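Removed from the display is one protein chain of the complex; every other protein chain stays in position.
And now, chain A:
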Amino acid sequence: MSVLVLDHLSVSRGTQRPLAEVCLTVEPGECIGLIGPNGAGKSTLLRATLGLVAATGRSSLAALPAAARARTAAFLPQGREIAWPLPVIDLVALAQGGRRTAPEVGAALARMDLAALAQRPASALSGGEQARVLIARALAQNTPLLLADEPIAGLDPAHQIACMQLFADLAANGRSVIVALHDLALAARFCTRLVVLAGGRIVADGTPRAVLTAALLEEVFAIRCHLDEIEGAPVVFPLAPVPRGER
């Protein structure tokens, strides 16, 4: 059974439509990379999916009551806000109503390699460590679906790979992940499916190999790329912007 169904989901802001007629069905085991240039509507799509912004059309998730929604999907917003210097373990435990002893909390701390930092106040951590704490919080919610908005922005290469590997592992274990990101190479390597947004619409949807073509990268991202393959996964290496006259 599908984890998420979006049916002609649209968001209007004045005369603009940051999201237009998006239809998407997510199955268990899918790790979906949401890619597209800045302003393509990636964040708006995630917010509308969760019901955080007013939208027309239907999101099966937004239609749920708040408590059921929180049991179905965890959300990792783009802004990494930690307002107060709570101990790491208590921040992660927020996903379980503050119960530190919940097994999900311990598992999420261990999975994100945070056990040694559990009692430290979040304010004493580096930016990368704080990002891992927030991912652990989302994991501790233990939901079939995880929505992450640019979770790897600002992380060092090792933690970017570790984070994407985590999402791929979650999907391999039957959960579903939708992750918005800009790194096309990591998206190609770790996602089972890529959804390309441009101008608020889905312009491509398929396996990384099918989606990442020179023509699409030129049209949507306005870049020329070197396309290759390593260990069976497509590799995208951006080379240069498409000159203005040729767009």
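Criterion: a contact is a pair of C-beta atoms (placed from the backbone, for glycine too) under 8 Å apart; a residue touches a chain by one contact, two chains touch by 3 or more; residues count from 1.
Rule of thumb we're sticking to: contacts and distances are computed from a predicted model.
Selecting from "Ferredoxin", "STAS domain-containing protein", "Iron complex transport system permease protein" or "Ion-translocating oxidoreductase complex subunit E", the unshown chain of this assembly corresponds to "Iron complex transport system permease protein" (UniProt protein name).
Considering A:57, A:121 or A:144, the position touching the chain not shown turns out to be A:121 (whole complex). In the complete complex, the hidden chain is touched by one of A:134, A:152 or A:236, namely A:134.
Of the listed residues A:90, A:104 or A:205, the one in contact with the hidden chain in the full complex is A:90. Even with one chain removed from view, chain A keeps its contact list with that chain: residues 47, 50, 52, 66-67, 69-70, 73-77, 79, 81-87, 90-91, 94-95, 97-98, 121, 134, 137, 141.
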